[in-house]
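Read the structure below first, then the notes.
Shown here: the complex without one of its protein chains, the others still in place.
Chain nomenclature is as follows: A, B and C, assigned in order of appearance, with residue numbering initiated at 1 for each chain independently.
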Amino acid sequence: MLITDAEIIQQDEILPGYYRVTLSAFLAAIAAKPGQFLHVRCGSTLDPLLRRPLSIHAVNRERGEISLFYRIVGRGTALLAGKRKGEKVNLLGPLGSGFTMPVGVSAAVVVAGGIGIAPLYFLLQELSALKTCADVFLGASTSKQLFFTQEIEALGHRIFSATDDGSVGYHGTVVDLFEQNPAGRVYGCGPAGMLKRLSQVIKQNELCGELSLEERMGCGVGACLSCVCKTVNEGNGARYSRVCVDGPVFPAGEVVWE
Amino acid sequence: MLITDAEIIQQDEILPGYYRVTLSAFLAAIAAKPGQFLHVRCGSTLDPLLRRPLSIHAVNRERGEISLFYRIVGRGTALLAGKRKGEKVNLLGPLGSGFTMPVGVSAAVVVAGGIGIAPLYFLLQELSALKTCADVFLGASTSKQLFFTQEIEALGHRIFSATDDGSVGYHGTVVDLFEQNPAGRVYGCGPAGMLKRLSQVIKQNELCGELSLEERMGCGVGACLSCVCKTVNEGNGARYSRVCVDGPVFPAGEVVWE
Amino acid sequence: MTAPSKVTAENKSINLVVNIGGIQMKNPVTTASGTFGYGSEYAPYIDLNRLGAIVVKGITLQPRAGNPTPRLAETPAGVLNSIGLQNPGVEVFIEELLPRLAGYDLPVIVNIAGETVQDYGRLAARLDRAPGVAGVEVNISCPNVKQGWMLFGSDPDMAGEVTGIVKANTGKPVIVKLSPNVTSIVAVAEKVAAAGADALSMINTLLGMSIDVKKRRPVLGNVVGGLSGPAVKPVAVRTVWQVYREVKLPIIGMGGIMTAEDALEFILAGAAAVAVGTANFVNPRATMDVLDGIEKYMTEHGIQNISELVGAAQN
Partner (left out) sequence: MTAPSKVTAENKSINLVVNIGGIQMKNPVTTASGTFGYGSEYAPYIDLNRLGAIVVKGITLQPRAGNPTPRLAETPAGVLNSIGLQNPGVEVFIEELLPRLAGYDLPVIVNIAGETVQDYGRLAARLDRAPGVAGVEVNISCPNVKQGWMLFGSDPDMAGEVTGIVKANTGKPVIVKLSPNVTSIVAVAEKVAAAGADALSMINTLLGMSIDVKKRRPVLGNVVGGLSGPAVKPVAVRTVWQVYREVKLPIIGMGGIMTAEDALEFILAGAAAVAVGTANFVNPRATMDVLDGIEKYMTEHGIQNISELVGAAQN
């Protein structure tokens, strides 16, 4: 919960339109937990005005560095991608709840759709540090968008790939692939449609799982009520929870999908 | 009258808050006349929105380069000063009327207050090319703000300095200094108060002169009528002329001061 | 000296023609009054013939000197102006300025402003006899000097009255330009429609002001001014959306259009045409960029006729 002007240590275009930026932010790096995000001021003028929520993708605590992995979607992310080494970026965070680390026997299973690997990679780093080996289901449109496979394997995890075009691995969605052998404690992140399907699979198979959601954000600190999602309310149907402070990570069973 | 994305060749801080930027803009350099200005897009987002008028300060036609000399006043000029070599700046221009070059015998006299030297330096370049030697009256708050004295002398002109604090040259305003020996065809640029005084001196001594004015601008091309100044209207008092197309250079006798 | 105007590979399968209350426009892109002078100012930068129409700076019966300076103030993503309708009067306009547009193949719409209801009638009558006028756009965001300086456009009945007298004095299409500074723009639009308007344009500027904290004085010489530019776009799109649902007249949408995407917001909300205003100051080729972008969007989305998009977000 800091406001920092963080210096860019490195900015790489991983694939056209996909960037990884590494920032020097010592206190934030120390505090960060997997699943949390930073609220990033991509520009410096009044346009664009709002911060952009981006998941913490990787952390190097010794060096006090935090990495973000992001896709250019609109003006905010485009401005961020235009920043070079040495420039500063104002960060607010770490914000939000993180993933619950697995306890006891249950095997950790990570299911990521596309850019959804962003927060899960940090989780995989932490699992690795805990000597926990995870099964990682990676889905993408095409093989090139299966990101960080070597790094994930180097962390000691096992990868199962799915591509929409069948260019690598299973030909179909990552949830379809996971459904073929559904087991373990699931950590999911990806597009809304994918998460909805994943939560059904989790439910049908009586698994435990946590999903990281996205919603448009104003404040990022729970004050404006713009980032809500529907969650189950004991007794009377649904209620609105704030993705920024009640999430972005929610137990899979709590999210009410439209 | 071009729209160009011009690359920055060089950007120098001449004095804290005062910058000279050189841009590669071949066609604009060829077309430019002393007294004209460029309408510069200092940012790239919707804030700040408008272009900023900046006089053409120097031109190198062989290299196709144009220089601007500017002071940081607000957000637009601050953004421009933050741009580095290799970055692009969108220019509209050259715009406006230029100075009329002296004909015949009358000696050219340049009277510049502070940053007012910006357009006059280009005039001095051109006079020099015509082998015309000018008397240059430079005024500033203090000696450090007497800009480009060596360059001006190298062009073959004679300098007479005035400073408000008396740190160099005459202790007083540049108009006071000029008034001690008022003669020649006058070219003036500087703050409104100074130009008003200068026009009085010109009138009292029945000289000929041209003044470069400033006014807030929208379009820069004569369409919006925001940049007007009062000028004499034959017969009935004053009328509004557009600084952007009818000026920015006006015959001293035409401007009606409030 | 300008780049040669881009001749679009006119995609023959795309139909961009719109009809604004009887004015046939070859495409929906026009200019916002007061931001485009009398047209020729922008001729060095764009091919005027590619515009759907041109709307010129507001004209009054008598010449007007306009307001004291400063007349312009930049605000966040916007501009405040208080030009004060500086113009040479309708006679000089017809004799000197209008002929300059004669050589172009595009409808010229003349924006008119009055101090009394009668002024509007006289202006309409005078322009009805002028050659080369395709229609009039009635600026009702002016004070009625006979009725307590209340703006014509702020009262539905006064707006209707002005519309009526203009209609009575011209056979040409009448576009009434609505002000957003009202409690219900729909109420004004309804009266204006009932009084016979052929089309609506919206929005005129929002009333605003800026203060110079160093001088502790208003920035504008006129104290208050009209706010335009991207800042007002959400308000403008909302008014078009509301009026489109209630009033069956073609709408020229404007307010902060910088790009084709902005223009499409207005069209999808219900505007049949769009006007580019403040954007011209930032990018003299803005009208052309908007037009090219609309064509591109239609091609990419398989839209044959621009009319398919008008109000499409309402469904």
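Throughout what follows, a contact is a pair of C-beta atoms (placed from the backbone, for glycine too) under 8 Å apart; a residue touches a chain by one contact, two chains touch by 3 or more.
Quick caveat: nothing in here was measured; it's all calculated off a predicted structure.
**Q** Of A:9, A:29, A:229 or A:252, which sits in contact with the chain we cannot see?
**A** In the full complex, the listed residue that touches the missing chain is A:229.
**Q** If the hidden chain were put back, which of A:41, A:57, A:157 or A:197 would touch it?
**A** For the chain that is not drawn, the touching residue is A:41.
**Q** Which parts of subunit B face the unshown chain closely enough to count as touching?
**A** 46-47
**Q** Counting contacts across the full complex, list the positions on subunit C that touch the omitted chain.
**A** 75-78, 80, 154-155, 181-184, 206-211, 213, 216-218, 223-224, 227, 229-235, 237-238, 241, 256, 261, 264-265, 268-269, 297, 309, 312-313
**Q** In the full complex, which residues of subunit A touch the absent chain?
**A** Subunit A touches the chain not shown through residues 1-3, 27, 31, 41, 46-51, 92, 215-229, 239-240, 245.
One rule holds for everything that comes next: only the chains that are shown with their structure count from here on.
**Q** Roughly how far is subunit B from subunit C, going centre to centre by Cα mean, in whole Å?
**A** Averaging C-alpha atoms per chain gives centres 35 Å apart.
**Q** Just curious, how far off is subunit B from subunit A if you go by their C-alpha centres, in Å?
**A** Spacing between the chain centres: roughly 54 Å.
**Q** Residues touching two or more other chains, restricted to subunit B: which are they?
**A** 46-48
**Q** Pull out every residue in subunit C that's touching 2 or more other chains.
**A** 76-77, 230
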